[in-house]
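In this view, the complex is presented without one of its protein chains, the others remaining in place.
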Amino acid sequence: MNRSPSAGLTVGVVGAAGHAGGELCRLLLGHPAVTEIVPVSRGGQCFARAHPNLLGSGLEFVRQERLAERAAELDAVFFCAPAGEAMRSARHYTDLGVPVIDLGADFRFADPAEYRRVYGEEHSDSKLLTEAVYGVTELNRDRLRHARLVANPGCYAITAILGLAPLLAGGHLAPDGLVSIHAVNGTTGAGSSPKQAVMHAEMTGSMLSYNLEGHRHGPELEAYFTALAGVPVPVDLNTAHGPFARGIHLQASLRLRGTWDRDELLRTYVAFYGAGHDKEPFVLVNDLPKQGARNDKDYDVYPAPGSVTGSNYCHIGLDHDADRSIAKVVAVTDNLVKGAAGSAIQNMNVMLGMEETWGLRHYAL
Amino acid sequence: MNRSPSAGLTVGVVGAAGHAGGELCRLLLGHPAVTEIVPVSRGGQCFARAHPNLLGSGLEFVRQERLAERAAELDAVFFCAPAGEAMRSARHYTDLGVPVIDLGADFRFADPAEYRRVYGEEHSDSKLLTEAVYGVTELNRDRLRHARLVANPGCYAITAILGLAPLLAGGHLAPDGLVSIHAVNGTTGAGSSPKQAVMHAEMTGSMLSYNLEGHRHGPELEAYFTALAGVPVPVDLNTAHGPFARGIHLQASLRLRGTWDRDELLRTYVAFYGAGHDKEPFVLVNDLPKQGARNDKDYDVYPAPGSVTGSNYCHIGLDHDADRSIAKVVAVTDNLVKGAAGSAIQNMNVMLGMEETWGLRHYAL
Amino acid sequence: MNRSPSAGLTVGVVGAAGHAGGELCRLLLGHPAVTEIVPVSRGGQCFARAHPNLLGSGLEFVRQERLAERAAELDAVFFCAPAGEAMRSARHYTDLGVPVIDLGADFRFADPAEYRRVYGEEHSDSKLLTEAVYGVTELNRDRLRHARLVANPGCYAITAILGLAPLLAGGHLAPDGLVSIHAVNGTTGAGSSPKQAVMHAEMTGSMLSYNLEGHRHGPELEAYFTALAGVPVPVDLNTAHGPFARGIHLQASLRLRGTWDRDELLRTYVAFYGAGHDKEPFVLVNDLPKQGARNDKDYDVYPAPGSVTGSNYCHIGLDHDADRSIAKVVAVTDNLVKGAAGSAIQNMNVMLGMEETWGLRHYAL
Partner (left out) sequence: MNRSPSAGLTVGVVGAAGHAGGELCRLLLGHPAVTEIVPVSRGGQCFARAHPNLLGSGLEFVRQERLAERAAELDAVFFCAPAGEAMRSARHYTDLGVPVIDLGADFRFADPAEYRRVYGEEHSDSKLLTEAVYGVTELNRDRLRHARLVANPGCYAITAILGLAPLLAGGHLAPDGLVSIHAVNGTTGAGSSPKQAVMHAEMTGSMLSYNLEGHRHGPELEAYFTALAGVPVPVDLNTAHGPFARGIHLQASLRLRGTWDRDELLRTYVAFYGAGHDKEPFVLVNDLPKQGARNDKDYDVYPAPGSVTGSNYCHIGLDHDADRSIAKVVAVTDNLVKGAAGSAIQNMNVMLGMEETWGLRHYAL
């Protein structure tokens, strides 16, 4: 590759009219090494109407053919497209040596049979699939450095994986334990095409469960959890939308081997992720001490999605139900940033050999 | 008792300045048999400032001594007071034959030792405690008819009990099964005194976990679940506030004996609660068929708290994760109505021999 | 008319799948004199999916032809239909003596030329138009008693008219005065068909101006204001959606003849509408005294839309900017109740000779 990694980069964004695509554009506009963004949308609409927050950016949508023609000039391509599109188009770019980061599900399962089982469709490029690296940057840095195709994780998946990795990788999960996950996502997670159930008038002041028969991120999680833990890890994944635009609030309950309390959990997590930024730039363990007596509401020790809105951070809080011997994990992310566009850029930075935090250092509002 | 039950009733509301007390006043103002409401507040503030929605009602707060003096005239007294107050004051009314409904926790545990363990204080009237009937109207009607003291359930507790009773009472819970409950409550559930964590600017667009080490409604639930199931039922109760004022959105996961699917769950619930209003006036099973293929988001089959806001209804939806053999229950209530004031009035209606639905028939907004 | 007014009434609701139609069904289900509701929708969808809050009501949509066939059995028909539909269909019912209440704009302008100017379409039944009574119940009771066709006001219009009537009818408006109105409506005011701009993810945490070139309710207001004041009253009407589902928050500024202060404004309004419920059941003047010094935020003296949500009330608050001699009016309603379905039922009650408040007495949540 004859590209100088930190010079003025040109990057393509396929599916730039949606929430994740708009977020990619927003973050790339602030990236110190990116000079040109090429946003692709089929709709032919006006960029400033699709993303009024980017008024003044000068960006305009182009058609996908135009991006394909310019492939040789590109330093990276992001796909935020409907299922199946990246599967069909990625090779055009990878064959020219252009790194591809797919924010969809097309390359998330190593096994094409599992893809077919979960997505109900045959995988059309199982050869390329063998090269895909699953993009949890914090856990896969070495492989990402040499990847030419990254499967960016689902927003629930990355939040759960970061939230539980210290316990799973440490071999602490009790045998035959079921990991129970309840995650609430903002309404940007429901996509950008208008639908009745997520109109403002319906959602405000309410919540909305969905896919309780088994969300597609469930098998994605289980596959990765099993890899981390070295044993099969069944996951009871429960999902809902909450009345906020962005953010995932994830609570997990699980039983562990041996005896634990909140302090021991905190020590385990700080050992894994470091304290503050000293080890991981974007994963922070909230280790504030509890101030009140038991059963006082000590809100500060649990992370809130509002504290990561707009940022690439994952905050993690911990607790322990001693009467029932259950470990509790709360992990929060912005579903459009750490759960999508932010992780994708973090992966691009690693793939291109740049500073991993470029374009992503902002704190949340 | 020389009171004619459906004549013009006079009722007292102790702790009427808070959310539950205001809601009692609102509902009692529309109750066809209630003529006079005596709202008690220590603060000495103005009723119309505390409850601007009741502007024009003509209600004014009185001091508790004034209510105590009028005890002999009262047909019922509600307590929405801080822990310990009902325990000390209820006897004054019950001794005069005035039915008492306590919306607090003072009379919820049959065993005073359990009260002490959970609330950290000695119970001061364990004699009266033996008479208290736990006020899940749908399950305790017969005992409520003869009660002179009712312990109204906690908002999480009643939502969980109604949501799981058909499975627990039917003996369907798998042996050694843990019932996993994740419930999100509106911010009225955090009380009415100003506190930083639930200011609008902090909560809007966010969520807030609390008491993950074990919420006080956990032992309340476990006690009742165990009574229903006939075997010990451990409950993993996880709680949070969501960015809405009212409403509980409760998801439960549990493993059952034998083989189930969504239809079988629906049949079990409809058999227990009836279809529509034919058996239970306020518990409705959402038995809409799924329209889409698996993994489509079929939002309509899950109840939303916005669909019960302001009403005394509990809506229940059901699903089944076949790959992991887990039954899913979604139950929603308005935490201030079915979770507090509405249930309390429903219980009063039963205690006084009136039509159970009086004052409570409104559909949600 | 051979109908006994307070017996079991049968009423039709055309356009029952939308927000106003659903609200009519909700309120009519609690109306003591209504026995049967016939909800009409063209879409053929499931009632319980369109209005999940009415789960258990047993209502099912019928086609409009079915309602038309049953016209002779009906006691009243409500139209919540797209512009033009009531104009074409109302006569079928009025010819049979069935009272019609139109919640749309078809019969709001006495002059068909004005209708054409504002709505860009010829009026198709200008004969029937001459009979229509404009349905601000509080100001038109006598004419409503004998009406067979009522034009229910727009939600902005009724809020502004109730908010300003005491000053306009009293002849207090300064000559050449412009009435400046800024009103914020909930997102139910944007209709129930899905559209991008009012998706939850777009609206939450934001606001949205619209129609600043002149909202269609402007001429409606001006016509009625002019009638009340006896002189032309130009209105600068500014509209926006706020991030709430229901409610209108309307602020008006105007200059008056002579010298005023807040107390004098309060006296004028209380003289017009009464204090509490003593004169008008649904219009309440908030006359709480200011507690703080000038420039303290005395929030309680201004009505909030949250205090009328779900109710048929209009709350009015008053203030006076002494430095600039400007009278300030704040009026709040629920756009779906007092602004639509509630007013419509209030009008039906008057037309049918029933108690005006039947089915509408609930206080707000």
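Letters A, B and C mark the chains as written, and numbering starts fresh at 1 in each.
In this text, a contact is a pair of C-beta atoms (placed from the backbone, for glycine too) under 8 Å apart; a residue touches a chain by one contact, two chains touch by 3 or more.
These numbers come from a predicted model, not from an experiment.
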Per the whole complex, from A:R88, A:R117 or A:H277 the residue touching the absent chain is A:H277
Considering the complete complex, of A:V13, A:L67, A:L103 or A:V308, the missing chain is touched by A:V308
Absent-chain interface residues of subunit A come out as 26, 29-30, 46, 48-49, 52-58, 204-205, 246, 276-277, 284, 286, 288, 300, 303-304, 306-311, 313, 315, 361-365
Contacts from subunit C to the absent chain lie at residues 118, 120, 178, 180, 182, 184, 190, 197, 202-214, 216, 218, 234-236, 238, 240, 242-247, 249, 251, 253, 262, 293-295, 297-300, 302, 304-307, 309, 317, 319-324, 326, 328, 330
For subunit B, residues touching the missing partner are 19, 186-188, 190, 192, 194-196, 198-205, 243-245
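Please note the rule applied: only the chains that are shown with their structure count from here on.
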Whole-angstrom distance, CA centroid of subunit A to CA centroid of subunit B, is 38
Whole-angstrom distance, CA centroid of subunit A to CA centroid of subunit C, is 46
Within subunit A, the set of residues that touch 2 or more other chains is 190, 202-205, 243-245
